[in-house]
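Removed: one protein chain of the complex. Kept in place: all other protein chains.
And then chain A:
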Amino acid sequence: MNILYALFVDPWVQMGQAPDLLVQTLWEGLVSGVLYALIALGFVLIFKASGVFNFAQGIMVVFSALTLVGLHEMGVPAFLALGLAVAVMFVLAVAVERVVLRPLVNQPDIILFMATFGITYVLIGLGELIFGGNPKRMIADELYLPKGAIDLKILGGFVSLQKIDIAAAVIAAVMIAALAFFFQKTRIGRALRAVADSHKAALSVGISLNQIWAIVWFTAGIVALVTGIMWGARSEVSFSLQVIALKALPVLILGGFTSVPGAIVGGLIIGIGEKLGEFYWGPLVGGGIESWLAYGIALAFLLFRPQGLFGEKIIERI
């Protein structure tokens, strides 16, 4: 009985007794959720357009952030370095399209998936070669990202909001809205959805696959850069950051591989679920459940909705 009480009643009692702690936990969950959503978004973009699960998305986050910080270390002014990092992501997108995707067109998806492993290791090698393997500090001040915290006195206690987290949430929201609009309302967006559905039909109406792929990889590169800046500002820029890409997996399972809104909602559910679970239920098993809880949540969803929350229903006539 005690276990049942601890599992099903006590956490809710705690939440009721200390609402400020609850709000604080929710806020932290929300922020990491937004960042998960950003990473997942990078995957979704590329998966939608080319059907490829891009294993290199994690390293793209590191590589773009590293380029930014590394260039600044070499004496390039912060905003020029930002511009150059964008340019580098553009070059990378064009190169990937030219060297990897184009020669492998029409190959099975698994081949392309393996190719993204190749891209991962090329980027790790290049990054270490040019900028070295040591962790670096994100140039948050130079980019005028806010720092410090806002303390709110509410609910009989206080809630502390990091300004960088607020900035991250706002920037992510703006970027997601812009992307959603881009894909729904423009000619390129329509072409992109067309490519996602059928390569040969897209070709036959004169859509250039090469151009679309370059655009998509470039967009995913920009998303990676923003993600890198935000994660980097919260910790530091190092190659270990790429494992956060693994955090995107449960988000994708939850949200559906093909859905931008899915990536966002999935990210938020995972982020908030993780923090709440860790804080209220974690002590029951001695803590440390944050690292696997996301997969548990995703698995539970998978049982009921294999296409994810917002994934495209697979329409098949037989």
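Observations on the structure shown:
To be clear about the criterion, contacts are C-beta pairs under 8 Å (C-beta built on N, C-alpha and C of every residue); 3 or more make two chains touch, one makes a residue touch a chain; residues count from 1.
The rule is short, and it goes like this: contacts and distances are computed from a predicted model.
Remark: of the listed names "Membrane protein", "ABC transporter ATP-binding protein", "4Fe-4S ferredoxin" or "Chemotaxis protein CheA", the one matching the undisplayed chain in UniProt is "ABC transporter ATP-binding protein". When you scan A:V62, A:L112 or A:A191 for touch with the missing chain, the hit is A:A191.
Only one residue in the set A:V100, A:I207, A:A248 or A:L293 touches the chain that does not appear here, and it is A:I207. Across the interface with the omitted chain, chain A contributes residues 181-182, 185-188, 190-191, 193-194, 196-198, 200-208, 312, 315-317.
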